[in-house]
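A single protein chain has been omitted from the complex, and every remaining protein chain is retained in its original position.
The block that comes next holds chain A.
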Amino acid sequence: MGLTHQLELFPECSVALLLFRHVRNAAALRKMAMEGSVEGALINPAMIVDPFQILVAANKAVHLHKIGKMKTRTLYAEIIFSLSPNNNISDAFKKFGISDSDTAVLIVLVMNREKTVNLEDIASQVEGQQVSLDELPHLTDTAKVKKMYKVTPQEEKIGTLLDSVVCRMSTKDVL
């Protein structure tokens, strides 16, 4: 069901990605997410170029959670924040979280040995069609991603868009 990947640096944690298209209840889901009644980070797939981008964000969020240095209040909020190339939390939610009019939703879950998560339960809350992560590239808005991460034309010559995105995510708080 979806894609599950173990975190290399935190092997007790697994990250599950569930992708949905033709979603009809994005507004309700967003409300539920804000209330905390749905498990997982609800992300706008248009801003995601590859599952690895999510893994990098999740890795950072789990790391900060473990050392008590998260900038946001929950692990899932921290994942969304980690995706952003800047340090503005509300901007991160606006750009990477889902909005009421979205028809595609990417749900990210972090599971570990103590916490069991029922993926079917969460999927059933979405009024839409669950699809394979292989469809993610079709949903990516490359132009929007390039603009958000301020990718330079020279940079595109030496690596992939994913490279540029990950680099900015990981170095945004280096001072």
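As a convention for this text, a residue touches a chain if its C-beta (ideal position, glycine included) is under 8 Å from a C-beta of that chain, and two chains touch if they have at least 3 such contacts; residues count from 1.
Basically, contacts and distances are computed from a predicted model.
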Protein name, per the UniProt record, of whichever chain is missing from view ("Epoxide hydrolase", "CCR4-NOT transcription complex subunit 10 isoform X2", "Longin domain-containing protein" or "non-specific serine/threonine protein kinase"): "non-specific serine/threonine protein kinase"
Of A:101, A:116, A:132 or A:154, the one touching the omitted chain in the full complex: A:154
Absent-chain contact - pick from A:3, A:117 or A:167: A:167
Residue of A:16, A:29, A:56 or A:77 in touch with the missing chain, whole complex considered: A:56
Those residues of chain A which, in the complete complex, touch the missing chain: 8-9, 56, 59-60, 63, 67, 152-155, 157-159, 163-164, 166-168, 170-171, 173-175
